[in-house]
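One protein chain omitted, others in place.
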Amino acid sequence: MGKNRLESFSDGVIAVAITLLVLGIGVPKDSTHLASDLGHHWPEYAAYVISFLTIGIIWINHHAMISRLREADHTILILNLLLLMTIAVLPFATELVATYRHQAVAAAVYSGCFMLMAIVFSLLNRRVLIVRADLLAETLPLEQRRQIFHRAATGVVPYVLATALAFVSTYLTLGMCAALALYYATPLASGRRA
Amino acid sequence: MGKNRLESFSDGVIAVAITLLVLGIGVPKDSTHLASDLGHHWPEYAAYVISFLTIGIIWINHHAMISRLREADHTILILNLLLLMTIAVLPFATELVATYRHQAVAAAVYSGCFMLMAIVFSLLNRRVLIVRADLLAETLPLEQRRQIFHRAATGVVPYVLATALAFVSTYLTLGMCAALALYYATPLASGRRA
Amino acid sequence: MGKNRLESFSDGVIAVAITLLVLGIGVPKDSTHLASDLGHHWPEYAAYVISFLTIGIIWINHHAMISRLREADHTILILNLLLLMTIAVLPFATELVATYRHQAVAAAVYSGCFMLMAIVFSLLNRRVLIVRADLLAETLPLEQRRQIFHRAATGVVPYVLATALAFVSTYLTLGMCAALALYYATPLASGRRA
Partner (left out) sequence: MGKNRLESFSDGVIAVAITLLVLGIGVPKDSTHLASDLGHHWPEYAAYVISFLTIGIIWINHHAMISRLREADHTILILNLLLLMTIAVLPFATELVATYRHQAVAAAVYSGCFMLMAIVFSLLNRRVLIVRADLLAETLPLEQRRQIFHRAATGVVPYVLATALAFVSTYLTLGMCAALALYYATPLASGRRA
């Protein structure tokens, strides 16, 4: 399959998922003190911003990966589909953690989705860079391909940690997810990645 | 109509439908034992994964079919619209079967949607490969066109079976839908199809 | 503005609107006789199919109109935005008429949305074909442009009628909307239009 339609379909799913996040922010019912009622929902807004940024960053990374491809084989299509699944499920996980931020399970599910996303992204990168390097748009030396792959693969580690820490403190987990989103959004991370 | 806009519109509908599936996974209300409450909802997650994979695979097949076309006539547009309808209705059917997995009707509706999808896809393939072969991007011998068509048409059979079996056992129906999704996702199926 | 992005944005909105229609089909709550409960909701499914086909057909017509353009001016962009608004509001109107099919107001709102859609589409056609013919991709004689415009403009009449008849019989209105959707979906209508 040519990469154009893979790209446009992935963009579509990511764009819908990132926009559906808003359905997790509910309008308070029968509120008489709207300011304080909205204030009490701050975890919804925080979770919204973290998820929005994280999906946005995965979209940027996804684009970088696809742009290296010339065409895709069946395994790449299926791995990409699994990646999209871990992204499409985030509106649920985000609403879950916003509703139950004090329960370890909710934070673990939330961070666990990011972890799965990072794992599938690594598998995809491995397929593209190491296993089927013949599908790359331009030939890269093995050394450089390994380097790109390892950098992406290390991205899994903090999410594994964040997920495990949910059973120590949910705020620690959410703080790590927020910090990772902010870190990747800065030019610093961009520089490291370039 | 040129095939580009047909492709991008179809991609849009499929991308939205596959992402809307998440709305069928509800966040439990007032849960005090979140782990077990989430556990009780496992049919929702199973149905989500089956539907996600099945839509993903129909997208891959849809792409293969459209890529053979040079342009589309009115009948192809309308059949494509009907195909999109059977896909767009899946968030409803998925939520239905997840909610009522013990009732034959729910499983039959769910599997019946996949069956309709497979039937309309066959009709579309027939139109493209047999009836209006003049619209193909490159000339293929009749023998080969018939072969591709028949392979696609056989895909209808297991879904007819799965739908009928709903009245014997709903788990049989769901198991078959799951098995078909997994089978088509493997490189094996890809090999058979290539 | 070049027409490519106008086309892709319009495709996006139409694809989302047509797929969101499914949210109007609710899964019955606490149903013990699912078959009959689903059966009672037939107006939801009928309204779903009518709206889906009608949006699908407006998409086909929209494509034909845009394909005639070379580029768009500000008025075309705004008229196109209004057209998209009449389409984007259909998930609401469809759910309304499915819920209150016995009340004239619901049927009138539903059919009235189609009427508005047809009116704005005519205005858009008028702008493209008559007022700013200099923006057309290829020069067409005035006679032919008038003919295309008039054919599109006559499409408004049955919807005006259907909307007015809501106050006589809601089923008459819905029947007309269904008949129009089916008529435009047949090759016959395609022939007339070509």
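Note that the chains take the letters A, B and C in the order they are written out, and that residue 1 is the start of every chain.
Just so we're on the same page, contacts are C-beta pairs under 8 Å (C-beta built on N, C-alpha and C of every residue); 3 or more make two chains touch, one makes a residue touch a chain.
Nothing here was measured: the structure is a model prediction, and the numbers come from that model.
Among C:16, C:34 or C:162, the one in contact with the hidden chain is C:16. Residue-wise, the contact with the chain that is not shown comes from C:109, picked out of C:25, C:53, C:109 or C:180. Touching residues on chain C toward the chain that is not drawn are 1-2, 5, 8-9, 12-13, 15-17, 20, 23, 74-75, 77-78, 81, 84-85, 88-89, 91-92, 95-96, 99-100, 103, 105-106, 109.
Although one chain is not drawn, its touching partners on chain A can still be listed: residues 7-8, 11-12, 14-16, 18-23, 25, 27, 31, 34-35, 38, 48-49, 52-53, 56, 59-60, 63-64, 67, 185, 187, 190.
The rule is simple: only the chains that are shown with their structure count from here on.
Two copies of one chain, chain A and chain B, touch each other, and the residues they use overlap weakly: the shared fraction of interface numbers falls below half. Farthest from chain A in terms of Cα centroid separation is C. For the two copies, chain B and chain C, the CA superposition rotation is 90 degrees, given to the nearest 5. The centroid of the Cα atoms in chain A and the matching centroid in chain C are 37 Å apart.
Chain B has its Cα centroid 26 Å from the Cα centroid of chain A. Chain C has residues 16 in contact with two or more other chains.
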